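As structure tokens, the structure follows; a few thoughts come after it.
Shown here: the complex without one of its protein chains, the others still in place.
And then chain A:
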Amino acid sequence: MFRTALLRSARQAIRAAPRCQAPIARPVVRSSMFQAKQIVPAARFQAVRCYSASAGLTKDEVEGRIMDLLKNFDKVTEPEKLNGEAHFHNDLGLDSLDTVEVVMAIEEEFSIEIPDKEADAIHSVKQAVDYILAQPDAH
């Protein structure tokens, strides 16, 4: 009896672990008032840093944050198609200007600046995740 309870709570803790950093690292204004409308640019996008976070980001965390961001983007016409492989244009129905906005929002989310050439090459969730994982500055 006691052992199953212990196991269950341990399992829950593990499941919660990789996601628990994300909300802390985000700018505070993000959450409340604008969420449903569109991507809200971070007010002070470098002001809030989570120095206590362990070095580097995990793939799951990066993917989760990018998906959250896309979920709140009102121009995504078919949210059910949103997954780790989704293509911004072919799957999510975003046009080229929307894609620029999404990449810009990803920059703000991870507090990095993506050079034009690389930004032009990001067309899907997977490409974005791979790019962020390759950046040591992303957090």
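Just so it is clear, a residue touches a chain if its C-beta (ideal position, glycine included) is under 8 Å from a C-beta of that chain, and two chains touch if they have at least 3 such contacts; residues count from 1.
Assume contacts and distances are computed from a predicted model.
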Seminar exercise, completed: Choosing from "RNA polymerase I-specific transcription initiation factor RRN3", "Small ribosomal subunit protein uS5m", "RBR-type E3 ubiquitin transferase" or "Mitochondrial zinc maintenance protein 1, mitochondrial", the absent chain's UniProt record names it "Mitochondrial zinc maintenance protein 1, mitochondrial"
Problem set entry | Per the touch definition above, residue among A:Met67, A:Leu82, A:Ala119 or A:Leu133 touching the missing chain | A:Ala119
Problem set entry | Residues of chain A (touch criterion as defined above) contacting the omitted chain | 29, 34, 38, 40-41, 43-45, 96-97, 100-101, 103-104, 108, 113, 116, 119-120
